[in-house]
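One protein chain omitted, others in place.
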Amino acid sequence: MKVHEYQAKAMMARSGIPVPRGEVASTPEEACAATSRLGGRSVLKAQVYAGGRGKAGGIQTANSPEEAEALARGLLGTRLVTHQTGPEGVPVNKLLVEEPVSIAGQLYLGIVIDLASRLPVMMASAAGGMDIEEVARDQPDKIIKVHVDLATGFRAYQGRKLAYGVGLRQELVNPAAALMASLYRLFEASDCSLAEINPLAITAKGELLAVDAKLNFDDNAEFRHKDLVEMRDDEQEDPIEVRAKKSGIQNYVKVDGTIGCMVNGAGLAMAVMDLITLCGGRAANFLDIGTANNTDRVVNSFRIFMADPSVRAILVNIFGGMARTDIIASGIVEAHRQLDITVPVVVRLAGTNVQEGKRILRESGLKLIEAADFKDAAEKAVAAVQGGKVL
Amino acid sequence: MKVHEYQAKAMMARSGIPVPRGEVASTPEEACAATSRLGGRSVLKAQVYAGGRGKAGGIQTANSPEEAEALARGLLGTRLVTHQTGPEGVPVNKLLVEEPVSIAGQLYLGIVIDLASRLPVMMASAAGGMDIEEVARDQPDKIIKVHVDLATGFRAYQGRKLAYGVGLRQELVNPAAALMASLYRLFEASDCSLAEINPLAITAKGELLAVDAKLNFDDNAEFRHKDLVEMRDDEQEDPIEVRAKKSGIQNYVKVDGTIGCMVNGAGLAMAVMDLITLCGGRAANFLDIGTANNTDRVVNSFRIFMADPSVRAILVNIFGGMARTDIIASGIVEAHRQLDITVPVVVRLAGTNVQEGKRILRESGLKLIEAADFKDAAEKAVAAVQGGKVL
Amino acid sequence: MSILLDQKTRLLVQGITGGEGSFHAERCLRYGTKVVAGVTPGKGGSQVAGVPVFNTVEQAVAGAGTNASIIFVPAPFAADAILEAADAGLKLVICITEGIPIMDMVRVHRHLDRRTTTLIGPNCPGVISPGKALAGIMSGDIHLPGNVGLVSRSGTLTYESVAQLTKLGIGQTTCVGIGGDPLPGSTFVGILKLFEKDRDTRAVVLIGEIGGTMEQEAAEFIRSGMSKPVVAFVAGATAPPGRRMGHAGAIISGSSGRAEEKMEVLRQAGAFISQSPAGIGEAMKKVMDRLAQ
Partner (left out) sequence: MSILLDQKTRLLVQGITGGEGSFHAERCLRYGTKVVAGVTPGKGGSQVAGVPVFNTVEQAVAGAGTNASIIFVPAPFAADAILEAADAGLKLVICITEGIPIMDMVRVHRHLDRRTTTLIGPNCPGVISPGKALAGIMSGDIHLPGNVGLVSRSGTLTYESVAQLTKLGIGQTTCVGIGGDPLPGSTFVGILKLFEKDRDTRAVVLIGEIGGTMEQEAAEFIRSGMSKPVVAFVAGATAPPGRRMGHAGAIISGSSGRAEEKMEVLRQAGAFISQSPAGIGEAMKKVMDRLAQ
C-alpha cells in the first residue's frame, strides 16, 4: 500500500530525518493561511498516489498567501493526469504547502528488498531528482548500493561508503550516514517495500533535507501496522480494484480486452489470459479468486464484470485443489439470480468436488457454455465474443 | 557493572515485565509510609550488590507499618554479610519495600552470552529460587536453553519451548513467551552481561511476577549507556578497587598474599602471580596497569599497595610494547617522592625504551632491587618478604 | 526413486488443528503419506484424524520421529513456524501459507544460512511423489507415478499441467510447487539439481512466471549442468508491465522479467518451450517419445 507524501514525511520526521516545514491544506483558505505561517511564500504539492506530478502541473510555487489561495483553488478538486496515471487521472483532494527550499544539490536515496541477495539494499546516487529506474538503466554506475545484514543492522561505515560515493563533502558525511540509518530503521520497523527520498537535497545553507519522500508498504504486513492501514486513501486507487479488494478479491487488475476472466490461482489466471490471446481474443482483466470457498466472492466477480462495459463474455476456469468447485458452481448460480448477466458465460470446472459442481450447474437450468479443459474454454470464450451473443 | 534490584525492576517494568508494587526507602519513616501505601504489610529487601541476602537476614516481612519501621531501623545503616561478600559485608543504605506476594510456583529465567555459540542464550528452569549455578552443576537437565539469532531476534516459538519446558500451564505459555521477548529486548538494548529473574513467580492468582531481578551490564558498553553509569552505587564495591578504577587502573583484584604486584598485561600479571607462588610466596593482588603511559597510574598503584597493610614487598614487572618503560621508571621515582614507601621494591623492566628506563632508576638514587627477568623478580620479591626488610 | 518425499517421509503438520491444516492432513493421510504428528501450540495431547498433536515441533520430533514438515499456520505466525521446524532439525519444510511479510522471509533466509534445512514455499501447493507420498494441497488423483519431474512457481497451473501429462499417460516422479513468493525457499535451480541426480526422473517440466530472474538462472543451469530434457512454459506473456499479478513475484520490472525473454533464454539453453499453457503435455509427449527411441 501507499501513503501520501505528507504522511511519509511525517513518519520520516518522527524518525529524525529533516524535512521541509509544511502543512496539509484541503481548502484554498487553508493553503493561504499555511503560506502566511510559512512566511508568505510556499510550494503547493498535489497529494496523489502517482509520480510525475511536477511535469503534470501538480507542483506550483506561490509568492504570496493570496497567490497560494488562487493556485490551490485551481488544483483542489481537479484530477491530475501524469504519465503514471491513466487518462482519467487521480483526484487532488489535499495539498502539501511547504516552505520554498533553495537547493544547491540533489541526491537520490532509496531502500528496497534485493531479491537476489535476499537482503534489504540501500541505494544512493548523485543523480538526484531523476527517475531512478532511468538512471539504473542508462548509468548504472551512478548508483551505489549497500546490503544490510539483519544481524548487524545498517552500519555507519555503510553510510560513509554511500555518502563519500555520491560525492558529499566531509561535513555532510556523518549527518548523511545518520540520516540513512534512520531511514533504514523506519524501513525495517514499518515493513516498507520502498522507502525513498528523491531528491535528498543539499540546501543552500549546506544542510540535508528530504524534499520529496515516498513510502510504500508490504500489504502482507498490514496485520501489524493498523495505523498505516488507516492512512490509506482509497480515492487514489482504481475504484473497480478497490471494490474488488473490499469484496475479498485481493488480486484484480483491469486490462484492455473484452473477456472477463475468473480463475483460481495467479499463475493459472495469467496462463488463461495468455491462452485467450493465443486464441485470438483479449482478456478484460486478471482476476485470481483465490481459494474462495464462499459464493460471495463469485457473485462479486460477476458484479465487477457486468459493471465493466468492455466485458462481452465471461470465462470461468477453476481447477479445484484447496478451492471447491461445487461452491464456485453455487456462486455462479447465485450471481445469475442476483445480477442481470447479459453476456455469454463459459465455464470450465475441474478438480475438487467437480461432479457435484457440474451437477449444480446442470440442474440450475442456466444457459452456460461448458468447456472440457482450459484451452476449450478460451476458444469458446473468444468465439462467444466474436459471435456477439449467448449461444 | 551492577545495579540494585529496585533499579533492575524499574527497567524491567518499563520493558513490560510485571514486577511487584514497591517503593525504595532510605529511612525507617519512608519504609513505614511505603508499607501503609502498600496496604499495611510489606517485604523489606536490603539493596546490596550481593546474593544470599535472604539467609543473611537481608529480607524481612513486616505485618504493619510500625513493624516495617522497626525492621528498617535494624537494617539501614548496617553492613550485610552474605556468602558472596567478604567478612566486612556491604552497606545497607536503601531498602526495597514491596507488597507481599503469595507464590504458587517459582521459575528461573536468565540471559547471558554463550561463548561457545557466540550468541545470547536464554535459560529457563523449573528450579526457580535456587542458585542457578548449583542447578547447572547438579541437575543440568533441569535447565532449558535457547539461542537467539540476532538476524531474527527472540522468537515466539523459543518462548513457548521454554515455557512448555518448565511445565507452565497453557494459560501462562503465551504471557511467559511475551515476558521473555521483553527481557531479551532489554538485554540486547542495554548491553547486559546478565539479565536474570529468579524467581519468576507464579502467584496464587495465577500471574507471572518478577519477584527478584538482577541486571549486570557490560563495562565495555558504558559509553553508550550514560544513564546506567549514573546508577552505579560505588559504596557497594570494594573501596580499594573503586579507588583503583577511579585512578585509571581498570583491573585490580585484591587477593590474600603479601607481595604487591604491578604488571602490564593481564596474562603476564597472572603469570607473575603464578611465578611468585612457584617461588614460595603469595601475591597480594592482581594489577594490570595496562599501557599506562603516564606516571599517575604508577603512583596510584604504589598508593594502593602502601594502603594495604598486608603488602610487605612490591614487585614491578613491565615488558614494554605499547607501554614505555621510561615512563614507568619515572612513575616509580615519582611514587617514592610522593609516598612513604616502607617495603622493598623489586623492579624488572624490559622492552620499549628500557635503556632510558633503567637510566632513570639508576640516577634516582633510590634503593630498588633490580631483577634481570621476571623469574628473577619473583625470586627476589619472595626473598625480600622472607627477609623482611629492604636489602 | 523420487526427490524430497517418499515412503520414508514421516510428515509433521504444523497448524494441524486449523481448518486447512486438518483438511489437508486427512487428504495426505488418505493418499498414503505417513502423517505421524501435528503441532498446534496449546493443543498438545489432542488428536486430529488419529494423528497425535504436540505443542512444539521439538516435542513432535521426540515423540513421533518426524523428519519433514508441512505448514498451514496463518501468515502472521508462519515465519515463526518455519524457524521452529528448522531449529528442531527437520531437513524438509514445506510452507503452504500465503501472505507472509517479505521482511519475515528476509529474516528466515538469513537464519537458514546456517542450517541444512530445505524450505519449499511459502505460498506454494507443496510436493507430491505420486504413489508414494503427498505433502501438499494438490489432488492426488490427477497424478500418476512415472518418470517426469515437475517444478513450478504456480499452484493451479501445475494442476493443469499435471492433468495434461496424466491424460497422455506420462507419470511423474515428483512434482514440486516452489511457490509464487518473491523470496522462495527453493529455486528452480535447486530443484533441477535434485531431478538431475534422481535416477528415475528422465525429463522435467518447468513452469515459470513473469518477474524476477529465476528462469534465467534455471536456463544457465540447464545449459551447464542438466543432462535431462526440460520442457518449459512461462506464464504472463499478456500481463501488463509494472502491475502485481497476484503472486508477489509476478511483477515485471525491467526487460529481464518479461515472459517472452524468459522463454527465449530457456529455449537458447536447450529447453523445449511450450508456447501455450495447453501444450505442455504434448511437448513432453514428444520428448518422451524421442527418449524411448
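Labels for the chains are A, B and C, by order of writing; each one numbers its residues from 1.
Going forward, contacts are C-beta pairs under 8 Å (C-beta built on N, C-alpha and C of every residue); 3 or more make two chains touch, one makes a residue touch a chain.
The structure displayed is predicted, hence computed values, not measured ones.
Among the chains on display, the ones the left-out chain touches in the entire complex are A, B, C.
When the whole complex is considered, the residue among B:Ala127, B:Val173 or B:Ala283 that touches the unshown chain is B:Ala283. Interface note for the absent chain: among B:Glu67, B:Asp149, B:Asp233 or B:Asp326, the touching residue is B:Asp149. What chain C contributes to its contact with the hidden chain is residues 113-114. Listed by residue number, the positions of chain B touching the unshown chain are 113, 115-116, 118-120, 133, 136-137, 149-151, 188, 191, 193, 218, 220-221, 223-224, 250-251, 253, 255, 263-278, 282-283, 286, 288, 319-322, 350-352, 373-375, 378. Listed by residue number, the positions of chain A touching the unshown chain are 149, 151-153, 155-158, 160-161, 164, 170, 173.
In this text, only the chains that are shown with their structure count from here on.
Taking the CA centroid of chain C as reference, the farthest chain centroid is that of B. Averaging Cα coordinates per chain places chain A and chain B 56 Å apart.
Each chain gets a centre from the mean of its Cα atoms; for chain A and chain C, those two points are 29 Å apart.
Counting only residues that touch two or more partner chains, chain A has 149-151. Shared contact sites, meaning residues of chain C that touch two or more other chains, fall at 107, 110.
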